[in-house]
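Complex shown without one protein chain; remaining protein chains in place.
Think of it as A, B and C in the order they're written, each chain with its own count starting at 1.
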Amino acid sequence: MSHTPTEMMTIAASRLLTNDDICFVGIGAPSAACNLARLTHAPGITLIYESGTLSTRPTVLPLSIGDGELCDTALTTVPVPEMFRYWLQGGRITIGFLGGAQIDRFANLNTTVVGDYAAPKVRLPGGGGAPEIASNCGQIFITMAMGSRAFVEKLPFITSFGHGTGKGDREKLGLRTKGPTRVITDLCVMAPDPETAELSVISLHPGVTREQVQAGCGWPLRFAADLTETPAPSDQELEVLRGLHARTRQAHGVAA
Amino acid sequence: MSHTPTEMMTIAASRLLTNDDICFVGIGAPSAACNLARLTHAPGITLIYESGTLSTRPTVLPLSIGDGELCDTALTTVPVPEMFRYWLQGGRITIGFLGGAQIDRFANLNTTVVGDYAAPKVRLPGGGGAPEIASNCGQIFITMAMGSRAFVEKLPFITSFGHGTGKGDREKLGLRTKGPTRVITDLCVMAPDPETAELSVISLHPGVTREQVQAGCGWPLRFAADLTETPAPSDQELEVLRGLHARTRQAHGVAA
Amino acid sequence: MAKFVSLQEGIEEVLRDGDSVSMEGFTHLIPHAAGHEAIRQGRKRLTLIRMTPDLIYDQLIGTGCAEKLIFSWGGNPGVGSLHRLRDAIENGWPHRLEIEEHSHAAMANAYEAGAANLPFAVFRGYKGVDLPKVNPNIRSVTCPYTGEVLATVPALRPDAAVIHALRADREGNVLLEGIVGVQKEAVLAAKRSLVTVEEIVEDFGPRNANAVILPSWAVTAIAHVPGGAYPSYAHGYYKRANEFYIGWDKIARERDSFLSWIKANVLEKGPDAFAQYARPQRQAAE
Partner (left out) sequence: MAKFVSLQEGIEEVLRDGDSVSMEGFTHLIPHAAGHEAIRQGRKRLTLIRMTPDLIYDQLIGTGCAEKLIFSWGGNPGVGSLHRLRDAIENGWPHRLEIEEHSHAAMANAYEAGAANLPFAVFRGYKGVDLPKVNPNIRSVTCPYTGEVLATVPALRPDAAVIHALRADREGNVLLEGIVGVQKEAVLAAKRSLVTVEEIVEDFGPRNANAVILPSWAVTAIAHVPGGAYPSYAHGYYKRANEFYIGWDKIARERDSFLSWIKANVLEKGPDAFAQYARPQRQAAE
């Protein structure tokens, strides 16, 4: 079966998740990846949404972070202050899954403004849960489609801290969590270099060239010495993902 | 109907409560007084026990602060941290009802130790909820049977703050609540003097003399200029109180 | 004790010009009908507080009710931008909007501190990010035991809280269930509160011993507004109108289409307009 770059991105992200993970899930691509993992190789994975739903098992993807479906299929639902205090800050989440409008080479994210904060060119929605997801989860996976306005040389605003200006910055701030360990895009998968913490491409999706990846990135990209090709989506992965999207469209009555 | 001094104490205390009060209730005499009020002149009174039971309406008196009866008849039951944070510290309680092992002339209470703290003669249970009940409720009622070992010249330990060393001490600590406004005993009712905050007797229970009250108190007692006699228990008050105690004995299978 | 009022009376009593107000609801139970009533009554100079200003605040901002916004995520969930919010921030239309921006963790902790009658909240947050550079209310304290420095935010203590809940009983106690968000904290943190409800029942009947209930004595006023959360939803009553959220993007994108919509759907309507979205719980359970 053929597949779209977005499907490849979601599937590559889903493969990183295991049965033992406790995931704090953002809406959109992260939610699709986490639920795909749950419906394929990681049925025991625990999904948490910031609306307070613990161990939730939605049959369709939520349009918002607080859809009724998330509550109806949850083990239980807690108040939002408890979610942020006991569960996220409590250090019980192994993986935080984030998207973003912009990312830099050290996997810092911007979802706040383009331009000057006081007089923005584009006002984005803001941080929401992301700043503390980025600092309090065991590690962070980021999914974003590539493009030179998204993968930028310098962020106008740091909404969520990744690796700062390089290796050791997290430790200097007293952070004991790993921060971003993978960035899964529609073209490739990146990981911070063990020496510098700068993102480098570790696998190219099938048919994607180094040049295409570089064209979607605003800084000169590094490629890992042992660069591999991302395994193509299996038929089962694609079928389950498409089924999930079809159920979602039907449930919401819209293209979600 | 004749009555015992303890019955008079409970009934005199119950009369101070109104339909509009939100009471934080301690076990023992406070609990009897609050429930008597609820079953007589103040059916709309709101009772709260520190175990987390909000707006509870027990049909028998609890033996402990967390009896199942309190939960079964409550509007709802909240976790103990929430009880102390949102409800008590939140400033929503109009009346805190305390007992104590020892009291001084400024209505400070000791329930911690007799003798030296590090090598006590008698180790009492300790403060429990009392220190913050005393500071966070709108006003405090205290019920205690008199006796010269209970009403003492100087406390070995201040467990709960009343009026400190006199008028103005609460304000100096930044406390905006009234503190103890009534002490209801088996012989009389006391209130802090408006000028000095020292307790003075404002009414004697029927048949009780000034000398009897002084004999039960370790400091030279003041009597209010307009000293009155506490109205004797009505038949209805006594019947309801005795009925409550009878149901309680039957339910617990013991003299509670 | 809470008193029962009409929605119009409730907004008149609880929400005044110049107030700070939290209309909370985390996706679920957003008090849309009450927001419309505030617009109809022409409230001015409000400080709007909300973790996730969504359509309801887009509407209040676009109609000029707001002078300041305290928030942590301002978007149309799953759809995109809030165009009226952006137009106010980017272009000052209909007038300049002051903003105080936080993270979700900060806002949730600030409500919790407000409910607990504390002047500030302490939490592990804001490490390495830029928000503290543009928000002077983000400060720190040092742990008196470990020496660790932790972030602080001022407690939220709004003048008014406005929420939507499932049911009230005849005594004025209020029941919430499902995604309960920060609504209980918002009500307890506020000086005054208005709760709109789907149903008023004689009593709540058998229930979980730990049901999420606001006692009557913690609430100022209650108004019966069936469907009052639409296009948000009420657990067990009706579902989120996702198509409305998606459609809002087009309505709000232009000032004219926004104002026409407000005229037709808010100014020329009353609270009863929401009743068509309500479904009694028995039917909803089918």
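Everything below uses one rule, namely that a contact is a pair of C-beta atoms (placed from the backbone, for glycine too) under 8 Å apart; a residue touches a chain by one contact, two chains touch by 3 or more.
Not measured: the values here are computed from a predicted model.
S.K.: I'd like to know which visible chains would be in contact with the absent chain if the whole complex were considered.
M.R.: Even though it is not drawn, that chain still touches A, B, C.
S.K.: Would you mind spotting which of A:38, A:85 or A:123 touches the chain that isn't drawn?
M.R.: Answer from the full complex: A:85 touches the omitted chain.
S.K.: Just one of B:33, B:48 or B:83 touches the chain that is missing; which is it?
M.R.: Missing-chain contact among the listed residues: B:83.
S.K.: So that we can see where the missing chain sits, which residues of subunit B does it touch?
M.R.: 27-28, 50-53, 62-68, 70-71, 77, 79-81, 83-85, 88-89, 112, 117-118, 120-132, 135-136, 157-161, 164, 169-170, 173-175, 252-254, 256
S.K.: Considering the whole complex, not just the chains shown, which residues of subunit A touch the missing one?
M.R.: 20, 22, 46, 54-55, 71-72, 74-78, 85-86, 89-92
S.K.: Even though one chain is hidden, which residues of subunit C still touch it in the full complex?
M.R.: 116-120, 122-124, 137, 139-146, 148, 150, 152, 154, 177-178, 180, 207-212, 235
In this text, only the chains that are shown with their structure count from here on.
S.K.: Quick one: do these chains touch in a line, a ring, a star, all-to-all (complete), or other?
M.R.: Looks like a simple chain-to-chain line, open at both ends.
S.K.: Does B-C or A-C have the larger number of C-beta pairs in contact?
M.R.: Most C-beta pairs in contact, of the two: A-C.
S.K.: Which chain's C-alpha centroid is most distant from that of subunit C?
M.R.: In terms of C-alpha centroids, the chain at the greatest distance from subunit C is B.
S.K.: For subunit A versus subunit B, what separation do you get between their C-alpha means, in angstrom?
M.R.: Distance between chain centres: 57 Å.
S.K.: Report the inter-chain centroid distance for subunit B and subunit C in whole angstrom, where each centroid is the mean of the CA atoms.
M.R.: Comparing mean C-alpha positions, subunit C is 40 Å from subunit B.
S.K.: Rounded to a whole Å, what is the gap between the Cα centroids of subunit A and subunit C?
M.R.: Centre separation, subunit A to subunit C: 28 Å.
S.K.: Counting only residues that touch at least two other chains, what does the list for subunit C look like?
M.R.: 112, 185, 212
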